[in-house]
Structures are given as structure tokens and as C-alpha cells.
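Here you go, one structure.
A protein chain is absent from this complex, but the other protein chains hold their places.
A, B, C, D and E are the chain letters, set down in written order, and residue numbers restart from 1 in every chain.
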Amino acid sequence: MKSERYEKGAGRLKDMGCCSPIGEMLKEIAPDMEKYICEFAFGDIHSRPGLGKKERELVIMATIATLGHAPLELKSHINMALNIGWTRAEVLEVFMQQAVYAGFPTSINAIFVAKEVFAERDGKGEEN
Amino acid sequence: MKSERYEKGAGRLKDMGCCSPIGEMLKEIAPDMEKYICEFAFGDIHSRPGLGKKERELVIMATIATLGHAPLELKSHINMALNIGWTRAEVLEVFMQQAVYAGFPTSINAIFVAKEVFAERDGKGEEN
Amino acid sequence: MKSERYEKGAGRLKDMGCCSPIGEMLKEIAPDMEKYICEFAFGDIHSRPGLGKKERELVIMATIATLGHAPLELKSHINMALNIGWTRAEVLEVFMQQAVYAGFPTSINAIFVAKEVFAERDGKGEEN
Amino acid sequence: MKSERYEKGAGRLKDMGCCSPIGEMLKEIAPDMEKYICEFAFGDIHSRPGLGKKERELVIMATIATLGHAPLELKSHINMALNIGWTRAEVLEVFMQQAVYAGFPTSINAIFVAKEVFAERDGKGEEN
Amino acid sequence: MKSERYEKGAGRLKDMGCCSPIGEMLKEIAPDMEKYICEFAFGDIHSRPGLGKKERELVIMATIATLGHAPLELKSHINMALNIGWTRAEVLEVFMQQAVYAGFPTSINAIFVAKEVFAERDGKGEEN
Partner (left out) sequence: MKSERYEKGAGRLKDMGCCSPIGEMLKEIAPDMEKYICEFAFGDIHSRPGLGKKERELVIMATIATLGHAPLELKSHINMALNIGWTRAEVLEVFMQQAVYAGFPTSINAIFVAKEVFAERDGKGEEN
């Protein structure tokens, strides 16, 4: 049986239209990690009242883009950001703003990840 | 004579109540860097219409906190974020959210930088 | 009232003789972070059965040393590593091994952090 | 003729069942790098008496996983870690422990690298 | 109409025989980034008189290789470095030197990126 924290986090992900393959990929090899993502990352932290969903996704996109080596995770959050109301232009603006602070190569790579996400969404007929 | 781009960036910094010593420190040793900060970082990029001031400061705080090694620059942006309307609680929420994506040590260090900024602002009688 | 997970994590930290000021520093400004450290970092993850305490501290010291910008957190884990049975020579060996993979500057900085920890422990009359 | 240090390092790699293509790839373009890997990385450092092979591989896996951008090198060390007695579950536990200190995306990516290694080993009929 | 700064930067890139697809890729999705690369990165900074083209490309290759996650950008600069007079052996020497400061995995990955660039140049009949 899933914990209340798990259900809270899973609900949060569903609210943001999460369609990332990461959860399923983890279930095959390290199922407890999938559990911690729902319980801790989304149930405990992302669901905190102090900042809204949209603000949190700005912070998360900026953080993962700065790491620079996690395109799969970045795609997942770009998709959720678009699902909850950020526009494509705003997502690109986030990564352009980062050129100043993380450097152009890191910024440009995030823009290219966004480009892939946009193409995938076009393929699925998403308007945003 | 200062360029139009410089004036635009300097105005942007003034609008956000910038009180960082970085600009003056750079003028003593590498004045062109201070010029590029005004012209490019704030005149060209930060002043773009696609995202508001407040959203940009969220992105910037998250980016610098993830780098982990630039507390002086982080303090400057925490101060500006507070000046333009983010609350102390919201700033802390940004860094707590990052624990999931950049790890606890990086998140905690950013929280401690915020703590220093808050103490300095208390010393100056700032309400926020 | 503290959760079961909190008590488990707090107990784990006590077992390792944790004497870091980080928990108290967080309680003053972001008390929920202190809670997550006990609940998630030590209650959920560090207490998992799959690896022993000593192995986990090796992994954690290597991870924080590689980040390079978190000496306070590194000191905390060097202290716990020594408390649970690693020798000073072994701790230094960890950081020397990292010179190959993270580069000499990062390795040397971790060695200097260890040096400070050893001096503090000498001051307290610790034998190890 | 190979130096004594080279032979020592090459022997160390052989003892750990190294099957990485990196050495051969380097011989084609930068053969001195292959020499330094054997002489310095494995002959001088990895062969030091202060920590055992297994402990060193824990440290190395944690270090490379934290860098986040070197999956080929990480695969090489996951393979060696398994060859010298760490179990698959223990390797995954290392990367799960790192979620707390390096963040979830970096931890998850290392888990996915491990997944690839396990699949390759299954294909070769390895039991561990 | 392009600004004077843009023309200066575009000329600089042309002088170094830039053949990277990055500019065109950006024009499709974030054309202003392509503009900032020409105006700021190459028009303002790279064209400064204080260091020569060749020295700047050494610094840039070392910087991008240290980031570790930007092979497309690194390829672009390896190509330009070769076009303006650095030899293949010298480029490899840069990355070998970095093994000491950024660690072997980061150094080796840059060497493998160089290997790809050399193969592409061989395919085009470039002598250097």
C-alpha cells in the first residue's frame, strides 16, 4: 500500500500532466527511488505552500539546466512547465537569462533540449 | 560617455535597488566587466520583455545557488529579489526546492547566504 | 511531535556522534530543512539496509568533496566517519584517490578541510 | 619498454577484470594518456596500501557519478566494482545515497548507467 | 539591419573559419541568442585587443572542456583552434594538461571529442 506522502506526490505529478518515462524506468531497477521521488520530491517539497507550482517549475528548470548533464530530467520539467501554463517563449527566456550566469554553452544546450520537447509536443498535437 | 545599453542596464539595476559592491570592486581592476554587466547582463538580457523582473530573479537565484561558489553574487540577487517584492519566506522556499535537484549541501549553503542577507537587512531596518 | 522517520534519522545521526552546527543553524531560519535532513536524508536513505554506515560515509565524503563548495558539510561527515571507525589516514586516502577523478585542486581542498577537522579533534582530546 | 609503474597499474586493472574500451581508444589518439592511467592512476594511486580495492571503487564511483558527464568512465568502474565483489544492489545503493548530496537528477542518471552495465553483463552471462 | 557589433562578431567568426551548426540551430528557435553570440561573445569579448585569437581559443577550449557537458560547443572551438593555427597535437596537449586540474574523466572525454573532430576534418580533406 502506498503512503499518504506517496499519494500526495503522485497526485501533484498528475496535476502537472507528468509524462516522463523516468518513473517507469526506475521501477524496473530501483523502485525505491521512484517512491522517494513521489514521497519526498513531490509529496514533501513540491507540495509545500510557500511557492506556487509555476514558480517551482521555473526554479527547477533553472537548476537542472545549470547542472548541464541531465537532459532527460530537464525534458520532463519543460513538459510540466508547459502543461501548467508557461509558454514556450517563456521557457526559452529562462534559458536565455541563464547565459549570463551559467555561460552560453550551458544555456544553449538547454535551449536545444527545449527544441526537442517542442517538436515532440508538436507531434502529439499539443498547442503549447 | 555611456552607451544607451549601459544606461538601460544601470537603470534596471537601480529599479531593483541594487546595492552590491561588485560593480565598484570591478571598476577598480576590470572596468570593462562592470560595463558588460550593465550593457549585456542587465541592458540586453534582464530587460527583455519575455519574463518579468520577479521571474528573472527566481531564475538567477536558482542558477547562482546551483553553481555553489559565488556567495557574493548570490547575496546581490537575494537583495534585489527582496527589493522587488519576493518575501524572505519565498526566497528560502526557492533554495529548499533546490535540495531535490542540486542536493542538500548546495541548498543549505544558499540558505545560509540568505540568512546573512536577512541579518544585514535587519541591521539597516529593512522590513522585508 | 516528531515523526517516526524523524526519530529514526535523528537516532542515526546520534549513533554516528554528529556534532555539526548545521542542524541548529537551520532551525533558526528554515526549520523544515532540519526536519527533512533527519526524516529523508538520515531516516529514509542513510538507514537503508543495503550498505553499512561506514560505506555510506565513504560515498558521502567523496560526493561532497567533488562538489567542492561545501566545506561545512564535508567537515560534518569527516567527523562522523572518524567517529564510526575510519582512521584519519583512511579519510586522507579517500581524498587522495579523488585527485585522479576530480582533479588535484578539488582533492587538495578536501585534504585541507580534513586537516582542520583533525586539529579541532586534537583540541578536544579525541584520539582518532 | 614499459616502466615498473606501468606494469603495476596494468596489473591492478587486470586484477579488477577491467574490460573498458577507454585504454584502446586512447592508444589510437593520445597514447601517453593511456600510459598515465596505468602509471599514475592505477600504479601510483589505486595501488596505495591505505584503502582496499573495494573501498577505492566506492569512492571512484561516487566521484565520477557526481561529475555527471562521464558515463563511459562510470561504466568502466561499475564493471570493476562488480568484478571485485560489490553486488548490483550495493552499486545501486551508492547512487541512491548520492541523491541526498548531489541531487536526484545526478543520482538517477548514474542508476541508468548502472542499468546499462547490468544489461551488458546479463548478455555476457555474468552472474553478478 | 544588423548592428555594428553583430558584424564585428560575425566577421571574427568568419576569420576563424567557423563551421558550427549552432548558429543556424539557434536561428530556428531562439534567434536572439544567435545575435548575442555574434554581438557580445565575439563582437565585444573575443575581439578585445588584450589577447590574441589563438590565446583566446586555448582559454575557451579549456573552459568548455572543464564544464564537461557541452561537446557540440567544444567541437566548434576545436575546429576554430585548428583553423587559426593550433596543431592537432597541441589541442590534445591542452586536454592532457587538464587531467591534473579537472580530473582524468573530464580530460579523456575532451580528447574523445577532439578525436571526432579530427575524423570529420580528415573526411573533408583538411590537412590540419
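The working rule: contacts are C-beta pairs under 8 Å (C-beta built on N, C-alpha and C of every residue); 3 or more make two chains touch, one makes a residue touch a chain.
Remember, predicted model here, so these are calculated numbers, not experimental data.
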| item | value |
| --- | --- |
| Omitted chain's touching partners, listed by label | A, B, C, D, E |
| Hidden partner chain, touching residue among E:M16, E:M33 or E:M96 | E:M96 |
| Missing-partner contacts on chain D, residue numbers | 32, 36, 40, 44-45, 48 |
| Interface with the undisplayed chain - residues on chain A | 99-106 |
| In chain C, positions touching the absent partner | 68-69, 92, 95-96, 99, 103-109, 111-112, 114-115, 118 |
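One rule holds in what follows: only the chains that are shown with their structure count from here on.
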| item | value |
| --- | --- |
| Neighbouring chains shared between chain A and chain E, ordered by label | B, C, D |
| Most distant chain from chain B by Cα centroid | D |
| Rounded Å distance between chain A and chain B, as computed from the means of their C-alpha atoms | 24 |
| Length of the line joining the C-alpha centres of chain A and chain D, rounded to whole Å | 30 |
| Set of chain E residues in contact with two or more other chains | 32, 36, 68-69, 99, 103-106 |
| Graph class of chain-chain contacts, one of line, ring, star, complete, other | complete |
